[in-house]
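Here's the structure, in structure tokens; my notes come after.
Missing here is one protein chain; the remaining ones are kept as they sit in the complex.
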Amino acid sequence: MLPFHYLPYLAAFLFCAGLIIVIVKRNAIMVLLGIELMLNASNLNLVAFNQQYPAELHGHIFVLFVIIVAVSEAAVGLAIVLRVYQYYQSSVPDEIAELKG
Amino acid sequence: MDNSFQLLAFITLLAPVASFITVCLIAVPNPKTISFISIFWMLLSFVSATILLIAFWKNQPLVLALDWFIVGDHSFSADLALSNRSILMLVVVAFISFLVHLYSAAYMEGDPDWRRYFAMLGFFTFSMQGIVLSDNLLFLFIFWELVGFSSYMLIGHWTKKPEAGRAASKAFIMNRIGDAGFLVGLMIVWATYETFSITEILLSPTTSTWQSAASLCIFCGVIGKSAQFPLFTWLPDAMEGPTPVSALIHAATMVAAGVYLLVRMYGLFTEDALLVVAVTGMITTIIGAVAALSQYDIKRILAYSTMSQLGLMILAIGMGVVDAALLHLLTHAFFKSCLFLSAGIVIHALHKAQPAHLHFDVQDIRNMGGLKTKLPTTFATFLLSGASLAGVPFFSGFLSKEAILTALVTHTNLISLLMLVVIISVSFLTVLYTFRMIWLVFMGEARTIRSLTPEEPSWVMRLPVVILALCSLWMLVSWNPFDFKGWMLPPAEPSSYAVWITIFSVIWVGVAVMLSWYIFNRGQSKTNEALRNGFYVDKVYGVVLGVVISTSSSAVSFIEKRWIDRGIHAMVYVQVILAHFVAWVDRVFIDGTVNGTARLAGLGGKITRSFQGGNIQLYIFWAVFAIIIFIIWAIK
Partner (left out) sequence: MNGVTILFYFFIILAGVSAGAIVFSKNVFKSALFLLVSLLSVAALYVLSFAEFLAVAQILIYAGGILVIIIFGIMLTTKISGRPLVVENTHILSGGIAGISLFILLTRFLPSLPSGATSGLQPEDIRVIGLAIFSRYPVPFEVAGLLLLIALVGAAVVTSHLKSKA
């Protein structure tokens, strides 16, 4: 039998990697990349935990919807990044500090 | 029923306040409007008081409970006491106040401080009605002081006159002396009875020593407010105020407040205290009557006469004749305010007619004379109310005096005999000074004012006077002009003395009138200097206090230079050192704490501000941080 119980560990690793990317990288596109990685990690978890309930397909269906949302997010996010880039001539989130208090 | 009583009492009490507030706040500079508004409020007060009287008459006394505030276990209430006496008094106050407002509208014409005058009149009326209605002794004291304050404001109304200011502060300070006693009395009452409710105090069992002390202390307040011996000297001086004010405050209402308080607190007074009250009243009534006989200033005559009459009332209360004293208070309020207002008309008319080059004192009766033909209405009203004051039959004054006499005759001890003699001689003197005044002012030949042509003022001034003069007739008290047991007094047991007392009074007054006719018809009378100055009581005060104070002050200054100064110097050095130390502590610790707190707050602000760096990635970091903490907290 395959060692499915390792999948949540992989998912956790992917998620944390995505988080680190989101926090650390000085590029908006890299941030988006990290977010995609985190979504993927959650998908992996859903698939892995669905193994416990083989009769049900909730996990798989949910993954499908997460993918759809991820696509929308990626499309809108990239559009925003382009817009911001055009406006500020920069895709570095540090430099876009309009929210500074 | 209680609710409607309460509503009426509140309207009566608060309409003068409304007058005070509207007059103070209204943005109309036109004096006519202001006087119109305040007259309207007073009319409202008077009408509601009258309705209350008609609705309430002969009901059982009623206390309208109003919670004021609660300290610990003691709740202080601003109760209103409704009884026949208080409502009757309320009507009199509202009525005379209304008439005086009306009169003032004409009398004070052209006065620059019109607004203040009417505001204070309204305020005074409110305070006076507060005294009348209040059932709480402490509350009553507050109103008592407010009355004193508004009296001060009104006596000193003409701020340009230095005498007015002096008279105002004199009245205020004299009243304070009495009120200090009153305050001590309040403390004793609280310590003894643990309540300020007059109703409850009067129902409490007697505790003779402290009760005497409390009643005497309260009587001190009465002495001050009702101008009794030895604190009476402020009343003649208070005549520096406008004449309507004298009529309202120093004849009809405020000085009567003391008498009213005595009537309210009568149950508290022990026999010893009542004796003191009676003797004080006796001394005052004699001094007032004799001094009134020798004054030249028309308003001062009336002031001393008021004093004398108040002394008479207090004497009566001291002898236990409470109802008759109250009756005399009411009749006196009407005829004395009428006398004052008539005198005001005389002064006003003379003042208007006085040509610029001819300067004389328009209040000095030696300058007057023969005004009978020039001011016929005023002469009539003055004659009517003066007759009432003198106790001529068919007038209210006759009835109320007779009531006092009848009640006194039934007592058969030595003191009441003495008092009876005093009252009879004082009423004789009353007739004398009243007719002297009428004679010198209205009859005979015109003296200094011969060339003047004074005119009767407008109906606004004459109407209140005429109404008050009509109120001096016997109908006010009872339909039978020789029977004082009218509608006001409770039906007493029939007295066998009553008839011959009436006959005696009539004869006595007749003799007095004839004698005065004989004396004053012969012309100018000389008066005694001592009498004119109110027995020099004021001067005695000045001299005694001056000598005592100057000697004692030089002794004190010697002691002070010798010993106290050194002590003070030493104390000062210690204090300076201490102050430096305190300043150091202040700078280092207290300022340090304060500044430190401020710096800490600033630091906190800086730290929290750094979270708002505008960097989205840091926001995410903090969000994750919070989530981590939350997870740790959740799995614990």
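A and B are the chain letters, set down in written order, and residue numbers restart from 1 in every chain.
In this section, contacts are C-beta pairs under 8 Å (C-beta built on N, C-alpha and C of every residue); 3 or more make two chains touch, one makes a residue touch a chain.
The structure displayed is predicted, hence computed values, not measured ones.
By the touch criterion stated above, the residues of chain A touching the omitted chain are 1-10, 12-30, 32-34, 36-37, 40, 43-44, 47-52, 54-55, 57, 60-61, 63-65, 67-76, 78-83, 85-86, 89-91, 94.
Seen across the whole complex, the unshown chain contacts chain B at 617-618, 621, 624-625, 627-628, 631-632, 635.
In this text, only the chains that are shown with their structure count from here on.
For the pair chain A and chain B, the distance between mean C-alpha positions equals 89 Å. Residues of chain B that touch chain A in their complex: 609, 611-618, 620-621, 624.
Chain A meets chain B in the complex at residues 19, 22-24, 31, 93-94, 96-101.
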